[in-house]
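For subunit A:
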Amino acid sequence: MTGTIMLEATGLTRHFGGFCALNNVNLSVRKGEIRGLIGSNGAGKSTCMDVLTGRGRNLQGKIVLDGHDISKLSERERRRAGMARSFQKTNIFPELKIREQVMLAARMAETDNTDEILSELSLDTIADQPGSEVSYGDQRRVDLALALVGKPKVLLLDEPAAGLTIEESLTMARHLKSLSDRHSLTVLIVEHDMEVIFSVCDNLTVLHLGEVLTEGQPEAVRSDPEVVRAYLGSTFA
Partner candidate 1 sequence: MSDTLTKITTAQTRSDRSPNVLILLAIAVALAGFAVPWMGFSRSFLSLLTSACATALLATGVGFLVRQAGLTSFGHAAYFGGSAYLVVLLSVHTGMPGEAIVILAPIVATVAAFGIAFVMLRTEGVAFSMLSLAVAQALYELMMRWRDIANGEDGLAMQLPRELFGTTLSVFQRPGSMFLISWTILVVVIILLTLLSRSNFGTLTIAIKNNEERARFIGYRTLIPRALVIAISGAIAALGGTLFALYNGYVTPGILHWSLSGEAIIIAIIGGTRSLWGPAVGAFVFVILRDVAGDYTTHWQSIVGLVLITVVLLLPEGLSGLISRSLERIWRKTV
Partner candidate 2 sequence: MGMLIQVLNGLVYGGLLYVVSVGLVLIFGLRRVVNFAHGGFYMLGAYVGFAAGGIFGFWGGLLAAVAALAVIGIALDIVVFRPLQDQDHMVTVLVTFGILLIFEDLIHMVWGPDTISVATPEFLAGVIQIGDTFFPVYRLTVIAVAIAVGLGLTLWLRGSRAGLFVRASSVDPLTTAMQGVDTEKLSMTVVALGTGLAGLSGVIASPLLALSPSMGSTILIESFIVVVIGGLGSFAGAFVAALLIGQVHNLGIVYLPNISSMLPLLLMVAVLIWKPTGFSKGTH
């Protein structure tokens, strides 16, 4: 895969007291690439996400976004710099109407493509309902819309398929793929759902016990014996 490196992270580390959740992880994602971040439970995927987006304390590591060092920036500032994220546990605004909240996110970003995003994620029919009154699946898409709107440079998705039915997951994966192709988004996606991972990702990074185990294209990673060993017991193969 060619293209400029959009996101370059080196030495990502995080300790919780005596426990090391993430140990010196390096990550490099090119423009337009969809990178999957996978690993068994406790591998450090969510921690990695938090370190990259600046969520929490005791975060270490150097993060360069489109040539700018954002390591010292707050989450708010990172968003302004072009790094957007969605959340594993749905994190939207219950009182605001869907259109209102997506517009709110758009106002802070580069461009106001609210209507476009709403229709691409099939949210236009419910756009006038408050966040608390739509279904869980819809809320997940709103969560995604909040991150997507405004054309962020890098999109970090934390388990976007969590809690969705198989059908909803595949629909979401389709949305992602088409959005990414159309806008050549750079995406880092943390996921457990392997169907989604394989239908969407160009490359995978595998984490195990807080460190990078291996990286590569999905098929290669899938048949890597080390990865299979680390995932023993999971529905990976």
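Rule of thumb we're sticking to: a residue touches a chain if its C-beta (ideal position, glycine included) is under 8 Å from a C-beta of that chain, and two chains touch if they have at least 3 such contacts; residues count from 1.
How were these candidates chosen? In short, all candidates are chains of the complex that A comes from, given by their letters.
Keep in mind that this is a model prediction, so the values were computed, not measured.
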item: Complex partner of subunit A (touching, any copy) among 1 or 2; value: 1
item: Candidate 1-touching residues of subunit A, taken from the complex the two chains share; value: 53, 55, 74-76, 79-80, 84-85, 87, 91-97, 100-101, 104-105, 107-109, 130-132, 146
